[in-house]
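In what follows, a structure is listed as structure tokens, so that the remarks can point back to it.
Left out: one protein chain. Kept in place: all the others.
And then chain A:
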């Protein structure tokens, strides 16, 4: 890809090849491959899957490492919570580390409700069994006959099998089995367990947000997610899930009052989160109850501070539920912002009328198709008979 305007004659060797990820995550010397990630075809950034393949497509192939996805909750927080669970479940399947912070539900409860992956090739981490020796005939009698060549190989599937696939499918009617879940390392932050300290004098943030940022910083530094950390050990991605940030339980009156006292606390938190993520191998999905926030300008500020932003609007309980136009769907999805990092502009989604549908095995996002043909044909037939 050549730079379009180049009046100064620069040797082409100076231009970086397209697929070198210069998005500050990696050293320029070599590309490390982390399981569960892939480079973007647009600009070479490292992407992870959100767990929902159609959402990955909307965001330009996946969620870029070092960015934040803001999900504006639907009224009952059902579908936004579902997206968060998909995100965390994808992290478990890809062997990433998780960080869940919540003010309302215990993070352990959230982690227990993750949907079960539909396993074809997901590696289930079983303890390594001793290779079978051919001099133990009593075991081989009951077991399936396996070719003698492979009898002595260990039973555990290699981890590469799961990392070769980007994006998995989940069955929401079942929860993830504990063995799979416990294989992933999870960090928790439960607000009620953190003692309230004296109000911080060092910023406009609330102490709950400060404590959360501090805890995140500690995890990132101690577990080696910092980009500047030495490259000795293998790198992994930290997936951060923050459900219902900005709700009253965090001590923020943004969603309670028209003129909140700490109007900028949440925005400052997002600024700090953005700063932290830009320098670490982490990705965050944050859900915010935006329908409670009266100040649209503040929501606009927060949206601009996040890189990706979508809003969900569910049809449950509204008159749209019976609208034949929407009968195949569960709600509308609005894309508020798509990032353009390391490039001049983003590839905007083609359509603006997107609707989503939560099926048992898939969360699909599609262009909202009007139900058209049946009605037309009926009226056509009627005309003919009358004439």
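Convention: contacts are C-beta pairs under 8 Å (C-beta built on N, C-alpha and C of every residue); 3 or more make two chains touch, one makes a residue touch a chain; residues count from 1.
What we mean here is this: contacts and distances are computed from a predicted model.
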| item | value |
| --- | --- |
| Among "AP-1 complex subunit beta-1", "Elongator complex protein 6", "Trafficking protein particle complex II-specific subunit 130 homolog" or "WD repeat-containing protein 41", the UniProt name of the subunit that does not appear here | "Elongator complex protein 6" |
| Sole contact to the chain not displayed, among A:295, A:321 or A:366 | A:295 |
| Option from A:204, A:222 or A:318 whose C-beta touches the chain left out | A:204 |
| Touch list for chain A against the chain that is not drawn | 1, 3-8, 10, 14-16, 22-24, 42-43, 201-205, 210, 213-214, 217, 259, 263-264, 267-268, 271-272, 274-276, 278-279, 295-298, 300-302, 304-305, 340-348, 350, 352 |
